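The complex appears here minus one protein chain, its other protein chains still in place.
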Amino acid sequence: MKRIYLDYAATTPIHSEVVKAMLPYFTEAFGNPSSIHSYGQEAKGSIEEARVKVADLIGARSEELVFTSGGTEADNFAIKGIAFANESKGNHIITSSVEHHAVIETCQFLERRGFRVTYLPVDEYGLVDLDDVKKAITDKTTLISVMHASNEMGTIEPIAEIGRIAKEAEIYFHTDAVQTVGHIPVDVNKLGVDLLSMSAHKLYGPKGVGALYIRKGTKLTPFIHGGEQERRRRASTENVPGIVGFGKAAELAQHEMGEEVKRLTYLRDQLIKGLLERIDHTRLNGHPLKRLPNNINISADFVEGESMLLNLDLEGICASTGSACSSSSLEASHVLLALGLSHEQAHGSLRFSLGKWTTEEEIERVLDVLPRVVAKLRAMSPLLKSHR
Amino acid sequence: MKRIYLDYAATTPIHSEVVKAMLPYFTEAFGNPSSIHSYGQEAKGSIEEARVKVADLIGARSEELVFTSGGTEADNFAIKGIAFANESKGNHIITSSVEHHAVIETCQFLERRGFRVTYLPVDEYGLVDLDDVKKAITDKTTLISVMHASNEMGTIEPIAEIGRIAKEAEIYFHTDAVQTVGHIPVDVNKLGVDLLSMSAHKLYGPKGVGALYIRKGTKLTPFIHGGEQERRRRASTENVPGIVGFGKAAELAQHEMGEEVKRLTYLRDQLIKGLLERIDHTRLNGHPLKRLPNNINISADFVEGESMLLNLDLEGICASTGSACSSSSLEASHVLLALGLSHEQAHGSLRFSLGKWTTEEEIERVLDVLPRVVAKLRAMSPLLKSHR
Amino acid sequence: MRDVWSLYSDKVMEHFKNPRNVGEIENPDGIGHVGNPVCGDIMELYIKVNNNTIVDARFKTFGCGAAIATSSMVTEMVKGKSIEEALEISNRAVAEALDGLPPIKMHCSVLAEEALKSAIEDYCAKSKRRNNECK
Partner (left out) sequence: MRDVWSLYSDKVMEHFKNPRNVGEIENPDGIGHVGNPVCGDIMELYIKVNNNTIVDARFKTFGCGAAIATSSMVTEMVKGKSIEEALEISNRAVAEALDGLPPIKMHCSVLAEEALKSAIEDYCAKSKRRNNECK
């Protein structure tokens, strides 16, 4: 059975050209970029070329980019870095209640260390309210962090607008753009952000490499201490093949994004429409229009997400309950609860995320299989009965 | 010209079998280990297999191992993790003055945040004195961190002895074993350590992946927050190919270590003997016997390290001035200064580090080339004149 | 590779794919209702008792794969057992009968045990009201 992968938001397969670009750096060109000799200088050159490519993708200058081990480290770095470096100014951080765990748990760590954090609520579509942002600002606020688009429900937040508010209030502004970079246009200046997190494995690059954009002049404490790498902002021997792969992935994304957005938006809307038509008591989570081109998140009443997932997997369809990271957890998604869903509904959600190799046939197959799966599970659901 | 790579301590080429083991995880088996579906579970399985292999190499249980993005992150994680988690007990840390920057700068970060750090001196061979360790302990001490072997001068510290002192005093004990794991036998129980840092790219594995051994029961604050990965100890989508590569490298190291130690020790001693014979006013840095099998660090009086390096590079020989990380710095190595070298001597040091593909012919060639290089540079040295 | 490391044992997956005894019993002698929406698992267990012997058991479950499989397994295990024997069935026994559960899913077996106990309690309460025996 050919498997159908519809979990691109969790991670993407690597583009074959990316693997090809990486391979030489495992073998011949294996040098440590900090070494003065020719092996070292070769490696150094390759990461600087990659830096330019990634910077280009987000309209930044390459000196403003620091490579990290992934999106989570970028989020930790940005938030702890600003909080620690600007402690003399204040100890208050503003974020949203629909952030990725990498942001939420970092904020919770800071709360345990004496910082104050405001978690902004969202509306039924997952959107942060600009007035809430303004009202949350105090003279102790040093950072606002709101994600560009939700990995779970796909809603795209009003980042440029929040950027203007932050700028006016002279507060650093960070966005977690792990789900948008390479998928929709991202420009750090248009968005008005000071810090922006990325992860290569979400755009057909390798796992274990990401980057943090840091606007020139931003006061930031390093997160990983210990060496001169990355202009003293992030120590450790650089993951040269990973960084080269990220560069290649960024280059490819820039070329292919325009077409992909159109193609995926069409497929996405086919899937949404079909599912809502064919399965009753089903809702789309997240905003219908301000939404990632590749994200479908639905709640089917009376049935639980993991049991849908497993049934789909048995039919060769790979999807997710929203956030891969919390799939082993007992708690319902904090994101879906923030939208106002009941616990039953939040536990009954399913995310399909599409990508480069998704076809119309695959969408058709989901539309064929999922209604049967839901029917089977509803037949054994105690909730449906009590609902009748 | 065939280049001669003698900078294995900076980084190693990847073993071809390691690359082979990694490749499928870039392409077919690309899943996110947190995903419930089959792609995810496949990936999950592969990292658990790798964890067993790396744990075996150091005599640990696999549950006690957390994968990181490298040795530097492991060091940051261990030291900040213990410091933060045990703050209520005390704020004092003991380390040595010859640690890698990853340890030193992490300690300095903590000093800026109110912790107290004792940097133990070393003797002329770079050895920490056990009495100094005992005397440094206070009732506020929560961590001792002393490296297993120096990346620069190759000296192997008395870790098992310090481990006994730490155990008796009920203080957590960390060792940076980045230079020893895979090269000489390492056993966390024989060494009596609670935490131990490793890095794959020092043992023919990939860059950008490492691990921290954490003895069961150790109270440690996570370093990278944000998800359920690694038993909630280290968030972020796992670098699956990197981890698989680390596992393979560990497996290979375990098989090959015995022979390699003998072979490299012989070559090392050939090179040391030859250089001291052929170049006057030259000294071996570090301990002559308690020494990594692959490390040669010499100071040639009156000449500067980088200019030796560049001349060697022009002859196709790749070496280092000691620590790759500080090769762009103006400061002399803190490690060599700690041994009591003068600034001139410390600036005139050179490290050759040998590895799997080092041959006797390569050693011969260094013995042929370096005396000429030193002679050329001494001819233009103002120090030699003032010395005469 | 899948098999070695997959989340669930083959036995769990088999019960998940083909759950036994799904549904309700009309006029059951006992109903157990456990779990709550916050945790994402809700189980209803129905039993039919004859002469102190559980002659039929059915379930309805909202929950993950393990919740469904443990529901299915526990209904299989109780059929034909006396009330006393049924009360001996521990969550571990259910998990073992399924060739084990991942640690994060052990609570599902606890839920299955509780559902069974709760159904038996309900049966006993009703029995007492009807003035029958029930220890």
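We call the chains A, B and C, going by the order they appear; numbering starts again at 1 in every chain.
One rule holds for everything that comes next: a residue touches a chain if its C-beta (ideal position, glycine included) is under 8 Å from a C-beta of that chain, and two chains touch if they have at least 3 such contacts.
All values derive from a computational prediction rather than experimental measurement.
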Based on the whole assembly, the unshown chain contacts which displayed chains? A, B
Among listed residues B:140, B:190 or B:343, the absent chain is touched only by B:343
Sole touch to the unshown chain from B:292, B:332 or B:374: residue B:332
Missing-chain contact, candidates B:218, B:265 or B:307, resolves to B:307
List the subunit B residues touching the unshown chain? 302-304, 306-307, 310, 314, 328, 330, 332, 342-344, 347, 379-383, 385
Touching residues (missing chain, whole complex) on subunit A: 36, 38, 41-42, 44-46, 48
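Keep this in mind: only the chains that are shown with their structure count from here on.
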Using CA atom averages as chain centres, what separation in Å is found between subunit A and subunit B? 33
CA centre of subunit B versus CA centre of subunit C: separation in Å? 54
Two or more other chains in contact with one residue: find those residues in subunit B. 36, 38
What parts of subunit C, by residue number, touch at least two of the other chains? none
